[in-house]
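Excluded from the complex is one protein chain; the other protein chains are retained at their positions.
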Amino acid sequence: MIDGKIGVCVVGAGRAGMIHAVNFLKNVPGAALAAVADPVEETARASARELGIETYYLSHKQALENSDIDAYVVVSPTKFHVDIVKEIAAEKKHILCEKPMAMNVDECEEMIQAAEENHIKLQIGFMRRFDESFCHAKSVIEAGEIGDVVMVRSNTRGPSIPRPWMYDIKKSNGPLAEVNSHDIDTMRWFTGSEFKSLYAIGGNYRCPDAKAEFPDFYDNVVMTASFESGAQGMLDGAQGVGYAYDAKVEILGTKGCIYLGNLKGDNTLICHSDTRTGTYPLVESWRGLFKDAYRREDQAFIECILNDTEPKVTGLDGKMAVKVVNAGNISIMEKRIVEL
Amino acid sequence: MIDGKIGVCVVGAGRAGMIHAVNFLKNVPGAALAAVADPVEETARASARELGIETYYLSHKQALENSDIDAYVVVSPTKFHVDIVKEIAAEKKHILCEKPMAMNVDECEEMIQAAEENHIKLQIGFMRRFDESFCHAKSVIEAGEIGDVVMVRSNTRGPSIPRPWMYDIKKSNGPLAEVNSHDIDTMRWFTGSEFKSLYAIGGNYRCPDAKAEFPDFYDNVVMTASFESGAQGMLDGAQGVGYAYDAKVEILGTKGCIYLGNLKGDNTLICHSDTRTGTYPLVESWRGLFKDAYRREDQAFIECILNDTEPKVTGLDGKMAVKVVNAGNISIMEKRIVEL
Amino acid sequence: MIDGKIGVCVVGAGRAGMIHAVNFLKNVPGAALAAVADPVEETARASARELGIETYYLSHKQALENSDIDAYVVVSPTKFHVDIVKEIAAEKKHILCEKPMAMNVDECEEMIQAAEENHIKLQIGFMRRFDESFCHAKSVIEAGEIGDVVMVRSNTRGPSIPRPWMYDIKKSNGPLAEVNSHDIDTMRWFTGSEFKSLYAIGGNYRCPDAKAEFPDFYDNVVMTASFESGAQGMLDGAQGVGYAYDAKVEILGTKGCIYLGNLKGDNTLICHSDTRTGTYPLVESWRGLFKDAYRREDQAFIECILNDTEPKVTGLDGKMAVKVVNAGNISIMEKRIVEL
Partner (left out) sequence: MIDGKIGVCVVGAGRAGMIHAVNFLKNVPGAALAAVADPVEETARASARELGIETYYLSHKQALENSDIDAYVVVSPTKFHVDIVKEIAAEKKHILCEKPMAMNVDECEEMIQAAEENHIKLQIGFMRRFDESFCHAKSVIEAGEIGDVVMVRSNTRGPSIPRPWMYDIKKSNGPLAEVNSHDIDTMRWFTGSEFKSLYAIGGNYRCPDAKAEFPDFYDNVVMTASFESGAQGMLDGAQGVGYAYDAKVEILGTKGCIYLGNLKGDNTLICHSDTRTGTYPLVESWRGLFKDAYRREDQAFIECILNDTEPKVTGLDGKMAVKVVNAGNISIMEKRIVEL
């Protein structure tokens, strides 16, 4: 604790890590940012300086020696999640682990078990569950306003070209993991049900340099799914689309339909006399679109520690998304329907 | 009558005239297009050929000799309306007269009197009263859904540069007459009240060639008004804006607000990766935007003849709009508030 | 020919049939509506009366005896298309055949062969290809503005509950045929390619009375597909959604994305002070949404006869859509990926 507040260390000082760090620095009552950790010393030092804090570490292990730190946000590359989470849990510190939770279901289960055995909170970083629009939609569904959920259609298309470390799907789990984990979680949340079977198709349309060495790499994916509840699901994902960070959901129910999503980058519409067209800027990044959702996510994490309540997004949620990612990748590679 | 249908002659074969002609040719049950009349013989002949009819005249006077014609649509230049309407009324034929009704209130009163004395229908061409959205708004107001009307704000901005015959405001009555007659009528209709006082400002921003000879010419106008009901009004008008035919209304009530208007030319949104912008085409013309309204207007005209009912838009409506146009032009020229 | 115009007979006087009939009566230069045919005499007579024409028949066979008729619009139930089209073709009359073209690929091929052997025009009724927005999108794609097409996502959800004759999928081909034929054609058109493989899932969510007798019936369907070009496709369809006629398309390219679709029934937005919400009416029917597209479709049909050119939508287009419908139904029933 730091002055009666939950001391927080962010492990991994990349873009998403810095969003969390800034939140715990300023925007989360009851929390204090104690440190950042990053294996690249220059990154760790620069991010601490940028945040105006003094303490940085080169690993979560170093941080664990600081007894002021009560909680960790794990924003490292996915493949390191399982070890980092288990080691932090063993020291009985709370954890907010970014999505994807891990590389496979076994890892997720080890992480869940470690959290349970050590009686710590383990929250998974599906921040869309804290977005105002998504929460509004969920409450509309729960109030029965659209009847039973028949179908959820969700897409996320990111503007940036994939980085080469994503090319090896076996190591990165691909866009389904990096981009569409959110859609998978959203579909589970809005149907209130689990994926039962799925079929996915992937293709590489924008990364010609990856084709020779990584023929399995895909930067665009479409998927259909059946849910245990009987509902249907559709998902599409893309990296490198350029035009926008395009994230939308439609929830079709027996009594109506909900549309979620925003393409407009700001509210300036420019009408041009020469072309008789109207033009508006598009959403550039998830960082702007979900800024408030990240803040509420971080606040909820601290509140579940302070009030000793269940996190709103649990290890089970993280595990089920990983399960679907892996099934989707199998479906793409083996060109077959996969039962879950 | 032609085969038991109301025979119609369109007087004035310009763009608006042809819209009416095509409607009476095809889209108005109970009516048959008998002829077109236009003083320019080549125009009259070409429009008849385009419509696939045989009969054309060089004036309404010629047409009046044809006893098959029961009704006239007057789409001539405004300054000729008073004489044409009186002469047609004297022959006891029904009249749909395009807006603006006439050049001044005296003319309007002569026209109304001629219609009354000869027991004919005189309908004025405010076709927005037949538009689906405008009718929807009117019914919402009448149902009390937005409470009492506090303020109506209406604008029409046309894409096309004014033609030189409009430069002399004394002869053309300017954009207030040519463009904003519709807004004036809309404001009267939605407030259910008459203009009590107004103040308008005009300026010439896009027609530099008119400035020397016609210093009073304006191509942009803003106006505020008080209504007898106590409601407030705002209007703006423009010619030559280029970007679109931009017609919108907001009706603020004590319990809510109605927005009317559509800028989108079609429903194609194109998102560009290079500029991260979304672009859509804008409405190009009133002809497309109000096509269905013209059709319903023409149908209503025939129905009021067949059923011997009052036209939905009367000579009084035409006169009150002319009164406001003239008051607005006085306000602009004399730079003062005008009481009506 | 009738007065030098192509004489047209509409076979099947239901809702879609009457749209065509009204067009040929009024809106298609070079064409004249000669007759309607419908096996139910009362329907045939009433529709002729409504159209203001004198001639009606109880079958296309009766009509074929009328040498004034040069062209037929076939809007009968799908299962009758093959025989009707072959019999009309044998008499060397031109045909606009509504979608779905037929029940299966064999029927389509018989129809195409009949048209070829008799040198007649055979156009298939995918009217979206004549919609302003869809044409705009196609021209944007062809101009290379969005680069190569990566993925087309298309959905059509109809407001009305399916009628009992649709319950037997073997006889009706289900919503894929009745609702999503349009999406299938759109996907072929925008990708410029053929379906290579697909996987579809169907379910019955709104028609409980059909479940016992017709366990295969579905009123909601999702589908993913691979195209020969390498592009990906997604489709969803529904009957009985109630809230709107909801038809949208997204075309993702390597340089941008196109959004098509319109949910707004008119342009009236009502803002309510008590609930702080804004409400607008939704599109009620394909009849309003695609009214102009039907008109242009009918005009194009007459033009291809007059100019002796290839129809814009050919028998091949009709056949390929039927092939995909059948493959989709097999996929749903056999729960497997289907190669085409």
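By written order: A, B and C. Residues from 1 in each chain.
In this text, a residue touches a chain if its C-beta (ideal position, glycine included) is under 8 Å from a C-beta of that chain, and two chains touch if they have at least 3 such contacts.
Keep in mind that this is a model prediction, so the values were computed, not measured.
Colleague: Give me the visible chains that the unshown chain touches, in label order.
Modeller: Looking at the entire complex, the absent chain's contacts are A, B, C.
Colleague: For the chain not shown, which residue from A:Asn27, A:Thr43 or A:Ser197 touches it across the whole complex?
Modeller: Of the listed residues, the one touching the omitted chain is A:Asn27.
Colleague: Just one of C:Gly12, C:Pro175, C:Gly202 or C:Gly242 touches the chain that is missing; which is it?
Modeller: The single option touching the absent chain is C:Gly242.
Colleague: Check each of B:Met223, B:Val249 or B:Ile305 against the chain that is not shown and name the one that touches it.
Modeller: Answer from the full complex: B:Met223 touches the omitted chain.
Colleague: Tell me which of C:Arg45, C:Lys86 or C:His272 is the one touching the absent chain.
Modeller: Candidates C:Arg45, C:Lys86 or C:His272; residue touching the omitted chain: C:His272.
Colleague: Check each of A:Asn104, A:Asn118, A:Ser133 or A:Thr314 against the chain that is not shown and name the one that touches it.
Modeller: A:Ser133
Colleague: Contact with the hidden chain only, please: which chain B residues?
Modeller: Chain B touches the missing chain through residues 148, 150-151, 153, 155, 157, 199-201, 203, 205-206, 220-226, 230, 232-234, 236, 238, 241-244, 246, 252, 254-257, 335-337.
Colleague: For chain C, enumerate the residues touching the unshown chain of the complex.
Modeller: These residues touch the chain not displayed: 159, 241-244, 246, 263-265, 271-274, 276-282, 284.
Colleague: Spell out the interface residues on chain A facing the chain that's missing from view.
Modeller: Touching the chain left out of view, chain A contributes residues 25-27, 52, 132-133, 136-137, 140, 145-147, 254-262, 266-274, 278, 281.
As a working rule, only the chains that are shown with their structure count from here on.
Colleague: Chains as vertices, touching pairs as edges: which of line, ring, star, complete or other describes this one?
Modeller: Looks like everything touches everything, fully connected.
Colleague: To the nearest 5 degrees, please report the angle of the rotation taking chain B's Cα atoms onto chain C.
Modeller: That rotation is 180 degrees, given to the nearest 5.
Colleague: So which chain ends up closest to the centre of the protein, judged by Cα positions averaged per chain?
Modeller: Central by C-alpha mean position: chain C.
Colleague: For copies chain A and chain C, work out whether under half or over half of the interface numbers are shared, and give different or same accordingly.
Modeller: Same: when the shared numbers are divided by all numbers used, the fraction is over half.
Colleague: Can you compute the centre-to-centre distance for chain A and chain B, using the mean CA position of each chain? Integer Å is fine.
Modeller: Those two chain centres are 56 Å apart.
Colleague: How many angstrom between the C-alpha centroids of chain C and chain A?
Modeller: Distance between chain centres, rounded to whole Å: 41 Å.
Colleague: Give me the residues of chain C that touch two or more other chains.
Modeller: Residue numbers touching two or more other chains: 254-257.
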